[in-house]
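Note that one protein chain is taken out, while the other chains of the complex remain in position.
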């Protein structure tokens, strides 16, 4: 009965602004598994330790797409250190709270991000 | 679901024509018990072995009142022998079938009748 | 000639007329906003919104939280769920249930069935006005008791139990017992406040309060341990599966809201008419007696009178001819042969029980209906008494 999507989630899902893949990205990361219903890929342009551009590609439900878009917006302009501290809860909160059964979608976003940052460090 | 009263039963219940008690009756009989929901009393005027007049008093449900009235109508003009053969089923049939749970009401009528005829013979 | 047209519907304890305002609220949900409340698209959202708004409305009328209300198909289903659902969920803690001898069949037959499944049930008796004895309850309840179920306003004789006291005893005398009340008859007709009265489970339904038939709800206090009884898609937080009856729920809520808002006014009006009909009957017709309590301890819309020497069904049949509609007891058992158990429990003889009639009013009942009834009743009783051999 509390399993509603917020208006913010729905709007972001319907008009995501950060879709796509950055060519010659400085970092890319992936998380999820199509058999579980969600796959999320994130690509970042990083300059002087600051994320200049973030784009996503997502296979998944409304919450997964909205979370991905929210995450990209949050990332742009943040330092890597700031980015590392973003939690699923932060994303969910920005979206006006995801339904409990969908919280994993926001966590998936942070996993993809961590993977991207790891990938960046290894470069 | 088949527990409906027929139109005949309802009409007879609403306008019984044979209510009352015959003064100086040749025979009277009673059956039933108020704690079971039905008491039926019948009084008869008998001439030369033929029932000339039949009246009832009944405490009871629709079926009991309708059965009593039906029985009195059936009795008038019948010989005692004919009267003795009336069954609950006969009464129920004349009423367009009583609901199964109410069949005992018509049987109660025949019991009161038997008691009246016994009373007559003993006189 | 005009006189013939007066109809008196005095069977509101059996069911009520749908409030035209409730029907109006329902209308869009049949052919326009007809979505399934679980669908995620616009049509589903419309339906969901209506359901959740209704849930809040109903919760507000009993001082509950929205999350504590689940919708069912009626009072019977809510009672079944309350009894069987808690019994099955809590049987490890104890297999003892307490209820009363004057419950509606929905509770009584559920309790009997649970006995067949190995539960033990204590049936409390009542006094001559239909009240449960709190001392008897204290004796009955212990830590093996998992549920106490006591009807709030009795459907036959209108007795209103002191829920607060009974619920507190339940909680004081057992660490494991929930307190359930069947409030179908009392809802919006007397105080019902889950907080104040300390209730864990409450059955209410729509068609007794001018909502549509086929609607009901069960209040389930947060954290109450209860199993679902109707399995399926997991609706209503997994507690009651089945596509939600959106239009029904909307009508139920609107009826509840209106009744709740005008509660004091409605109670006053019904009480005045009730007492007028009771006093008029007792005065005009000899050998009559009121069954159940008087005054504030009686449901404002309930009358039950014993008319000696005439049988209740026959009486209602003759009243029907005068366009007065009343029943002998609970409608579901109209054609049953047994005298009312409730009337016997308060001390009536079988014959007295068989000679009783229930007349139940509603907020729509008019002075005219009561006057018409008072005018016709003596003649009808007289006719039937003349016909009676007793």
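Residue numbering begins at 1 within each chain, and the chains themselves are lettered A, B and C in the order written.
Assume a contact is a pair of C-beta atoms (placed from the backbone, for glycine too) under 8 Å apart; a residue touches a chain by one contact, two chains touch by 3 or more.
As the structure is a prediction and not an experimental result, all values here were calculated from the model.
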| item | value |
| --- | --- |
| Residue of A:39, A:74 or A:95 touching the missing chain in the full complex | A:39 |
| Per the touch definition above, residue among C:65, C:105, C:162 or C:191 touching the missing chain | C:105 |
| Contact footprint on chain C, counting only the chain that is left out | 9, 11, 14-18, 20, 23, 30-31, 34-36, 38-44, 73-77, 79-80, 104-106, 109-110, 112-113, 207, 212-215, 230-235, 241-248, 313, 316-317, 319-320, 323, 325-327, 330-335 |
| Residues belonging to chain A that touch the chain removed from view | 3, 10, 13-14, 16, 19, 30, 34-41, 57-62, 64-65, 99, 101-102 |
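Note that in this section only the chains that are shown with their structure count from here on.
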| item | value |
| --- | --- |
| Separation of chain B from chain C, taking each centre as the mean of its C-alpha atoms, in whole Å | 39 |
| Chain A and chain B: spacing of chain centres that average the CA atoms, whole Å | 88 |
| Junction residues of chain B, two or more chains touched | none |
